[in-house]
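Before any comments, here is the structure.
Here the complex is missing one protein chain, while the rest keep their positions.
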Amino acid sequence: MLRIPCPWCGTRDEVEFRYRGDATRSRPAAERALEELTRYVYSRENPLGWHLEWWLHVGGCRRLLKIERHTLSHEIRWVGAPDAMPPAGKAS
Amino acid sequence: MMRSPMPSPPRSSAPASGPERTSSGRYSLWRLLREGLAGQRGWSHAWAKAAPRPRYRVVVVGGGGHGLATAYYLAAAHGISDVAVLERGPLGLGNVARNTTIIRSNYFQPDNVRFYELSLKLWESLEHTLNFNAMVSQRGALNLFHTEAQRDLFTRRANLMRLEGVDAEALSREAVKALVPLVDLDNGRYPVLGGFLQPRGGTVRHDAVAWGYARGASEAGVDIVEHCAVTGIRHEGGRVTGVETARGFVAADTVCLAVAGHSSELARMAGFELPIETHVLQAFVTEGLKPVLDVVLTYGAGHFYISQSDKGGLVFGGAIDGYNTYGQRGTLPMVEEVTAAAVTLLPALARVKVLRQWGGVMDMTMDGSPIISKTPLAGLILNGGWCYGGFKAIPAGGFTTAHLIAHGTPHPVAAHLDLARFAAGRMVDERGAGPFPWLH
Amino acid sequence: MRKTPVSGPESAITLATCPVDIVELAAFRERASDLARLAARRDIVLAGPGATAAHSGRLTLSVRPDRWLLLMPPAAPGASAEHCRQLCEGSAAAVDLSSALAAFLLTGPTVPEMLARACRLDLETRAFPAGRAAATILVQVPAILAQLAAGTLLLTPTTTARHLHEWLVETARPFGLALAPDATVSALCAEAST
Partner (left out) sequence: MTGPARIAQGLLTDPARPLAFRFDGAQLQGLAGDTLASALLANGRRLVGRSFKYHRPRGIVTAGCEEPCALVDLVDAAGGEPNRLATTLALHEGLVAVSQNRWPSLELDLLAVNDLLGRFLPAGFYYKTFMAPGWAWERVYEPLIRRAAGLGRLEARVTDHAAPAEIVHDHADVLVVGAGSAGLAAAAALGAAGLRVLLADQDVVPGGGTLLDARWSDWREEMCRRISALPAVRALARTTVLGAYGHGVFAALETLTPGERARFGGLRERLRIVRARRVLFACGASERLIAFPGNDVPGVMLAGAALGYLRRYGVAVGLRPAFFLNNDEAYEAVFALAEARVRAAAVIDSRPGAVAARRAQEAGIEVITDAVVTRVLGRRSVRAVRVAARNGSTRCVDADCLLMSGGHSPITSLACQLGARLEWHDGIAAFTADPPLAVGRAAGAARGIYGLAAAALDGATAARALAAELGRTVPPLPAGPVPPSDRDATPVAPLWEVRAPGKAFVDLQNDVTADDVRLACREGYEHVEHMKRFTTCGMATDQGRIGGVAAAAVLAEARGAPLPEVGQVKPRPFAEPVPFAALAGGEVRGHFKPKRRLPLHEWHERAGATFVNTGLWLRPLVYTQAAGWDAVLDEARAVRRSVGITDVSTLGKIDVQGPDAARFLDFVYANTFSTLAVGRARYGIMLREDGLLFDDGTTSRLGPTHFLVTTTTANSAAALEHLEFHQQSVCRNLDVLLTDVCDQWAQFAVAGPHAREVVALVVGDLDLTNAAFPFMAVAEARIAGIAGRLFRISFSGELAYELAVPAGAARTAWEAVLAAGRRYGIRPYGLDALNTLRIEKGHVTTAELNGNTTADDLGFQRMLKKSGDFIGRALATRPGLTAPDRLQLVGVRPVDRAHRLRNGMHLVAPGSPTASLGYVTSSTPSVELEGWVGLALLAGGRQRIGTRLLGTSPIHDESTEVEVVSPHMLDAENTRVRS
């Protein structure tokens, strides 16, 4: 069971959160090519390894968190606000 | 007389190529008795343990249900036996060994009904096709409903199935109770209003499916290479040329990926991304009991389905955990959710003990339906994206993937499962959940 | 060898309903300090993150960044919210939640032990001392917990409040449960840490 360190609420059980998927892409504006939006909506890196992802703390502060988690060990090594990025050099 | 007739694909009579292999011989009651008198010493390997050769016409990556079935049908139905199945570990220990063994063809999308119905028909003749008893048990798959909205959806589905010539029946509350005395129709929260039964649905001994296809493929000349991890996909001028493996480069005209759960990792080696996320689906088994449940039962007010294996254990499962993971293990919140649904619907289970939980990792696609398709890399075929419906699809998945490889064009019942559907907006979305794999 | 047996019925739990008006103040972008200044002018202390504060018969607690719940004595429907709206002077949204949240007060030394039957937070005194507040989920419904000198305050959505209340009554029974008369806001504020 994941225990997610929410910066606002402290460490909480995963059941308080709603997963919102891959956080590596930012949404292209609609004027951009259809292809880019298609990629944004459908295409996933889906790595076996470190994964940057969204979790919405619906059972707590209702804040959106950006989390870097390992998809095999489930270790969480970074949590930040939506506009933050994990420290460089930890990208892979 | 539940089985509907389906001609089994012709078996290749071409002599086996590659290393000399000892056949495991034909299985039968008489042979079993004969071997019994001889101390069961006359059996040999069910499938030959092959070493990879430098090149094949087709390399199938992944020795699971779909990979082995694809190889089997390539050889048996299309006469293409210059095939290797490369498996990174021992064969058949991925999702084919980690599911809840259910087969059925009750789907909402007409194209899906046709595809899974082909699979059901192939299941019905499987032991004869393979001369391996995988214990296909058509005991019926029963979906309960608890609201009128749910009844309407299931009515729509059952009517569609009937239009397509597939069996489906509506059951009253009383009929549900008669079929499954364990059910508490009122259950305190979401009373059972009725059920929909597919009598031809049921279960199959999952491991035996992998072993049976492996044996069949091996006898038809396919090289089954275990402990041979693929580490790279080589291509030239936009066309695949072979795979790098832990045991050297293996050249191939066609490479087929059948590694559901890990499709994204292999696609990355080939240089593209997929509309897939990997999620874990859990399953559980109880201690053995004398027969107490005779159908595959699905709860409609929570994520829970259950059947009883021939050994007596109740096999059950629930929903995916809902976040990307490659961890093939069970987690705790799902235990609570699934068992709560179990005790609510079947209160007599309260004192029955759960033995084990485990998890399998699924390719969850963006519309909840699988992918059998050509890919951006010519010569690379994808069989994946099985979500949590991969097991029941093994025969049809292998059959139609073999067709795509052999003919270069999709089999008509699998044409809707192409990769291009996402960009084109032709999603095959059973639940209408949209591009959120964790909701499917 | 259980050295700390589940406490006996002599250490009873009391459960009271709290008739209160509740208004949420949510500061607009970068206006939290304006709001704090305006609130202070009216003798309202805005609690820090995950904390409660009591002043002049009002209790505030904060379980969401830049949002505060104000608990005050009940007035005519909408009146408390209107009062708060004026107080904010546009620095914050003042949203009436008086009818959206039900408030219960639990007292007794075994309350953390009882709540541990649903609460996934560590309510042990060192981990959740008086003055702390947190939003979480209890028996599948949202709940805000605040540790006050007067006891453990529980706020929960009204449409599922009966579900939670029934659970509390059932679960507290083996610990010895007494239903207490309504607790007022001033009772909640009593000796609360600031």
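Per-chain numbering from 1; labels A, B and C assigned in written order.
Here, a residue touches a chain if its C-beta (ideal position, glycine included) is under 8 Å from a C-beta of that chain, and two chains touch if they have at least 3 such contacts.
As the structure is a prediction and not an experimental result, all values here were calculated from the model.
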Full-complex contact with the absent chain, from B:44, B:172 or B:409: B:44
Residue among B:229, B:251, B:352 or B:415 touching the omitted chain: B:352
Absent-chain contact - pick from B:232, B:271 or B:312: B:312
Residues of subunit A (touch criterion as defined above) contacting the omitted chain: 1-3, 18, 20, 26-27, 29-32, 34, 37-38, 40-42, 54, 56, 58, 62-64, 73-74, 82-83
Residues in subunit B touching the chain absent from view: 1-3, 24, 27-29, 31-33, 36-37, 39-41, 43-47, 49, 89-90, 92-93, 97, 110, 124-125, 127-128, 131-139, 146-149, 151-160, 162-165, 168-170, 181-184, 187-190, 205, 207-208, 211-212, 286-292, 301-302, 308, 310-312, 329-332, 335-336, 339-344, 347-358, 366, 421, 423-427, 429, 431-435
Residues of subunit C in contact with the chain not shown: 1-6, 24, 26, 28-29, 76-79, 82, 93, 95-101, 116-122, 124, 127, 139-141, 157-160, 162-164, 167, 171, 173-174
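Everything below uses one rule, namely that only the chains that are shown with their structure count from here on.
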Centre distance in Å when subunit A and subunit B are each reduced to the mean of their C-alpha atoms: 30
Euclidean distance of C-alpha centroids - subunit B vs subunit C, Å: 51
Sequence positions of subunit C contacting 2 or more other chains: none
Residue list for subunit B, restricted to those that touch at least two other chains: none
Subunit A residues touching subunit B - in the complex, by the definition given at the top: 1-2, 13-15, 19, 21-22, 35, 38-39, 41-48, 51, 53, 71-74
Of all residues in subunit C, those that touch subunit A in their complex: 49-50, 63-65, 120-121, 134-137, 142
Contact set on subunit A toward subunit C in their complex: 8-10, 12-13, 15-16, 59-63
